[in-house]
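The other protein chains are all here in position, but one chain of the complex has been omitted.
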Amino acid sequence: MIDFVQNTLDGVTAGASYALLAVGFTLIFGVLRRANLSYGPAIMLGAYTATWVFLQTGAGLIVLLVVAVLATVLAGSYVERLCFAPHRKGAAAAAMVASFAIWMQLEELATLLLPRHLYAFPALYEGGPLIFGPFFLRVESLLILLAAIAVCFVGWKVLYATRFGIAVRAVIDDPRAAELSGIDVGAVSLRVFAVSSAIGGLTGFLIVSSHEQVTPMLGMWSTLKGMLAMMLGGLGSLPGAIAGGLALGLIEAHSQWYLGPQFRDFIAYLLLFALLAARPPWMNTRSAY
Amino acid sequence: MLSVRELVTAYGKIEALRGVSLEVTQGSITCLLGPNGAGKTTLMMTIAGILKPRSGSIRFSENEIAALPAHAIVARGIALVPENRLVFPSMTVLENLHAGAYQRKNGFDDDIERAFTRFPRLKERAAQLAGTLSGGEQQMLAVARALMSRPKLLLMDEPSLGLAPLVVEEIFTIIAELHRDGVTIFLVEQNAHMALKVAHRFYLMEQGRVTFSGDPGSLAEDEVIRRAYLGSSKS
Amino acid sequence: MRWLLGLAMLLSFEVFAQKAEARLDCIHTGKDFIYDCVIEIVRQGLPVTDLDVRMSADMPSMPMAHQVKPVRAQATSTPGEYRARLDLEMSGEWAVKLRLAGPLRDQLVLHYEFDERGARPVRRSAKSPRK
Partner (left out) sequence: MDEYALGVLTNIGLLSFVATSAYLLLIAGELSFGQQAFFGVGAYAAGIATAMLGLPLFLGLLIAMVCGAAVAALVGLPALRLRGLYFAMATLAAAEMLRILFELFHWQVEVGGEIVGPDGTQGFRGIRWVFERGVEPLDFLALVWGMLAVVVVAIHLLERTRLGIAIRALGEDPELAGTLGVDVLRLKLAVVAAAGALAALGGALFAHHNTYIEPRNFDIMLGVHTLAYALIGGLGTVVGPLLGVALDLGLLEGTRIFQGYRMIVFGGLVALLLIWRPRGLLDERVVHWLRTRR
């Protein structure tokens, strides 16, 4: 029973970073109806830039966070301008493949910046884990969980209480109607892309600082986990993204414990495949690209 | 107020508009009739900036707007109530209205009040999701949303499409009210009979060209209806 | 005609095994990702001499897209030992491919982790029968 609770704890905290990634993916998908394969690599470039700044200047965590977020936003906007803006009308496959080409580009850029396979990154929190009873909870994971809750709360407030939020939801609901209501869909998409990249930069920073290391795998890893979590929670809905992220975290934690590490990913993919095949109601399978 | 000169819009090789010219005078209700596929909706979308014309000019109170994007044209005071009344289905009625007033930072509370007085049924359904409204209610919401940007010229693309006769009556009384409030209206309508009752001037379009223009008296109504539905007889 | 011969071969059944085994010893030359390697080729424990050895490498992921130009290895004084300079695109784990021709035709694939110092085997190279 203790293992179950401990796994659930680990699952929720791991799920927090998946949820953040899924929120970032969903924002872009909501506004553009496209999956952005370069989302993970942009995050990796952000984390790599922060690492480079750390190696050169030994700057503190806050500075590194700002650097990571800014670099990711820059990379994200570059991706939006090159892969998504030109393909607004149709050509979803082209946009996706273009974002894959830029993925390769960003990854090579990162390895040029820092060629070694692994780099240290300052720890998010120096002290040991919180112990209460038989359970322990790493403070870093708690911080990620809090960050995820904060992002969701701020996101919720912005979307449902500000003018920009109305415009974003309008573009998500029906881009043509939004255009006719005087909303500049292109500008809104770019700004949403920037917000989503900022969330990605924050997520990347939290992940590398909690693991205290940076590897080139971060790009592929975050793209895969983010898309997996987004799909689990039902494409295009923000609450779904959060639920999907937490669900993925729980599935992985439990299947790793009860079935062994190699089954961890297998179960997650199996569940997604089963869900997609069963097409549950919350997964609105309008033919979305 | 709005003058269109030799407008050509094409989808790839297919020219939907082959040099359309027409005028909409200030304060008038001008109506556009014509068979399906005549290019009526294409013309509306080109004026509203959704479609880019290949050539020709659109002048709105003396400045050229042909190349502007849709949101810039809305800013200039032209609003389009599109065919099949696009609303934001997963947003509430009130939020739909807020979206309509997107370009005005603040001070649209009185606009909302005015919209609710003009469309009392929308007031009852203010907190309801637009997707759950009836066809007629969605049409009213689409009109109300377009009005939120305080347009000088309101383009309406077949507002009576797919609505019960009773609701169509309501739509046309609203059009008459808008006219009395000084809004210039350019109306595309299948329901020639109803349209001719309110229009000061009308145009007939076929295969991307204007084939007739005049005021309601200038052509017998049945002749108009025949050409509007069957196209002019070139036999 | 060559092609017919090739087709006939496709259908032939018998199998004959001439398994060779190889070991690599690479050191980093200091210039980015270029390594000097000594290759030792053995068959049933005996060094194999005057072989035409070509050495190239592939990344495990996307094996056909990392074209490392194959290099012909030079035989050295000691029998069964060949020397070649390998130019890789990046550090990390590479599948080194040795294509043998001459008295013995074969292709061996050895997994080595290349870093700033040199290369160390990642897994058992050619598999010797379990005793």
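Letters A, B and C mark the chains in the order given here, with residues in each chain numbered from 1 onward.
The criterion applied here is as follows: a residue touches a chain if its C-beta (ideal position, glycine included) is under 8 Å from a C-beta of that chain, and two chains touch if they have at least 3 such contacts.
Fair warning: this is a prediction, and the values are worked out from it, not measured in the lab.
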{"item": "Touched by the hidden chain, restricted to displayed chains", "value": "A, C"}
{"item": "Contacting the left-out chain in the complete assembly, out of A:Met1, A:Ile62, A:Ile131 or A:Ala277", "value": "A:Ala277"}
{"item": "Touching the absent chain when the full complex is considered, from A:Val66, A:Ala91, A:Leu114 or A:Cys152", "value": "A:Ala91"}
{"item": "Positions on subunit A contacted by the hidden chain, ascending", "value": "29, 35, 37, 82-83, 86-87, 90-98, 100-109, 112, 220, 224, 227-228, 231, 235, 262-263, 265-266, 269-270, 272-273, 276-277, 279, 283, 285, 287-289"}
{"item": "Residue ranges of subunit C at the interface with the undisplayed chain", "value": "2-3, 6, 9-13, 15-19, 32, 54, 56, 58, 60-65, 67, 69-70, 89, 95, 97, 99, 105-109, 123-124, 126-127, 129-130"}
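Criterion: only the chains that are shown with their structure count from here on.
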{"item": "Contact graph of the chains (line, ring, star, complete, other)", "value": "line"}
{"item": "Centre distance in Å when subunit A and subunit B are each reduced to the mean of their C-alpha atoms", "value": "42"}
{"item": "Geometric centre distance via CA averages, subunit C-subunit B, whole Å", "value": "74"}
{"item": "Distance between chain centroids, defined by C-alpha means - subunit A, subunit C (Å)", "value": "41"}
{"item": "Where subunit B touches two or more other chains at once, by residue number", "value": "none"}
{"item": "Shared interface positions of subunit A, touching two or more other chains", "value": "none"}
{"item": "Subunit A - residues contacting subunit B, complex", "value": "163, 166-167, 169-170, 173-174, 176-186"}
{"item": "Residue ranges of subunit B in contact with subunit A within the complex", "value": "48-50, 69-71, 74-75, 79-80, 82, 86-91, 95, 98-100, 102-103, 105, 145-146, 148-149"}
{"item": "Subunit C-facing residues of subunit A, complex", "value": "111, 115-117"}
